[in-house]
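Yeah, one chain of the complex is gone here, protein chain that is, but the others are all in their spots.
Per-chain numbering from 1; labels A and B assigned in written order.
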Amino acid sequence: MTDAPILEAIALDKVFRVRRKGAPHDIHALKNVETQLHPGETLGLVGESGSGKTTLARILIGIEEPTRGEVRFEGNAVRSAEGWRELRRQVQYVFQDPFTALCPTMRIGAALAEPLAIHGICPKPERKDRVAKMLGLVGLSADMAGRLPYQLSGGQRQRVNLARALMLEPRVLICDEIVSGLDVSVQAQVLALLVDLQGKLDLSLIFISHDLRVVRYLCDRVQVMLLGDTVEHGPTAEVFDDPQHEYTRKLLDAIPDRDHAARISKSALQYG
Amino acid sequence: MNETMLDTGCGPRPARRTGYLRRHEIGPGLALGGVLVLAIVLITLAAPFLAPADPYAPNLMSVRQPPSAEYLFGTDAVGRDLLSRILYGAQISLIVAGLGMLGSLTFGTLMGMLRGIGPRWVGPIVDRMIDIQLAFPYVLLAIAITSAVRPSVPVLIVLMVLSGWAGAARVVRAIALQESGKDYVKAAQIIGASRLRIAVFHVFPSVWPSLAVLAAMQTAAMIVFESTLSFLGMGVQPPTPSWGGIMLEGKNYITTSWWLTLLPGLAIMLTSLSLVLIGDGLDLRAKRLRQRAAQT
Partner (left out) sequence: MTAPLLAIEDLVVSFPSNHAPLHAVDRVSFALKPGESLVIAGESGSGKSLLCRSILGVEPETAKVAGRLDWKGKSLLNLSVAQWRPLRGAEIAMIFQDPTAALNPLLTVGRQIMDVVRAHRKCSRNEARSRAIEVLGTAGLPEPEHRLTSYPSELSGGMRQRVAIALALSAGPELLIADEATTNLDVSIQAQIVTLLHDLRSKLGVALIFVTHDLDLAAEVGGELLVMYAGQPVEMGPVDTVLADPCHPYTRGLLRSAPTARSSRRTPLRPIPGQAPKLGAVGDGAPFRDRCPVLISGLCDRSRPGWTEAGPSHRVACHRFEQDGRDGLT
């Protein structure tokens, strides 16, 4: 990638202070982590629980504050509340759990129109059309606007969450484990939708997942994290086919693999 | 995996809700409380038509008459008709309690929301205020205040708000804190919603059902509180009848004329009891409706 990065994390440190059995002690969630997202690319953040990938993503959108380091958007450091407000017009975030990320008392249409109202983007009478258009874009029918979240299935809710994040026409979308709560067939629908939207809307994506199969499928570049450190990063194919770090290798070996398993089961594991 | 009805193991309930009450999850307690409160309110509104006599007109020819066909509830120490006084007293008692409830609920909700989603530094301040309020002997406060200013209905309502807001604030605080930790509040933040917007459009709707429960409970508490203060002579001033005041006037004759204290006491009890029935019923109804929503 030769273009300048659109979103960058520079030397991020995050320390959580927790009190456990009296004495306070520090947990280093991130240790001097750097990340760069270039326009149009999909970056995968990979790692197991406690690796700091979600903390990193939350710092990038400003709902978590770093202990040290800074976030840069189009080369400029984001420091003020005004700066974060600006950033969030261009960078949006989709949460993992489709069941808690939607306000339970707000109708879908109102939830989708809200970003427009907040930023005063389009005149009130046109909002309804914009909402209907967006619902169509994520593959939902326009009559969904009148429903409440509990009337929707998990996959439909995740589509609504995507739609809401896209209402502001952001350039960057951060997706935090957005398919891990979904059934396999629904997961495929949402992944296909994401690929489709990325092409149509010229989005850059940060895709966080613990499922390496999904990351390999979707991402151009991966960053592998372990206990708050980046242990390896590079183009997806390179990292997956020729991992340099031992941890990456271990992680790749642990991926359930139907072809690999079939070979083993023929040789060693014949029961019954 | 995302859990559905089947995987969590809750099968659909056999759907046999046919009546209006069943469909809306209105239990027997809520229905009874509702009917009673409705009746009490209607009777109170109709007091001028129902009262057999002028509640202020003494009749020294018939003082402290026991209940009889002529005086259904008997008469008091200066011969006023007790039924009329209780009916007119209901107007005063219910209005004062209602205003006290509205005031304490409004203030309590504001404080609770402020604690739940306001800036971080207000948290400890609101918490301490609630602690102090809950530990405060407000009857003593009432005595102190009314010894400084003349007791009147506005003073009484201020006292009620002071005594009742913390209960509401605690409930609202708990819900607001719980909701504000959820992803959808963060999601609203990310699309740029202000704190006020999040409070009004996202968190408050979750608080709302509990406010209905609180309103019923608070009104019951306020009726008792008004009666207590009036009984202590610090509430509604004679000759205006209020339930506590009527009991105060009758307390000297408690050994000989039981009806002077018992009948207004029963009015207080019946009213607050039906309000509590409504409160509990609404609480149960909210739970049932949530369950039902979770099943579909």
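Going forward, a contact is a pair of C-beta atoms (placed from the backbone, for glycine too) under 8 Å apart; a residue touches a chain by one contact, two chains touch by 3 or more.
Predicted model only: the values in this text are computed from it and were never measured.
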* Give the residue, chosen from A:R89, A:K128, A:H210 or A:H245, that touches the chain omitted from the document. => A:H210
* **Hidden partner interface residues of subunit A, rising order** => 48-49, 153-155, 183-189, 191-192, 195, 210-214, 216-218, 236-237, 250-262, 265-266, 269, 271-272
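By definition in this document, only the chains that are shown with their structure count from here on.
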* Structure fact -> In whole angstrom, the CA-centroid distance of subunit A from subunit B equals 48
* **Touching residues on subunit B, where the partner in the complex is subunit A** => 1-2, 182-184, 186-194, 197, 201-202, 205-206, 293-294, 296
* Complex contact set, residues of subunit A against subunit B -> 61, 63, 85, 88-89, 92-93, 95-106, 114-115, 118-119, 150-151, 154, 161, 164-165, 167-168, 181-183
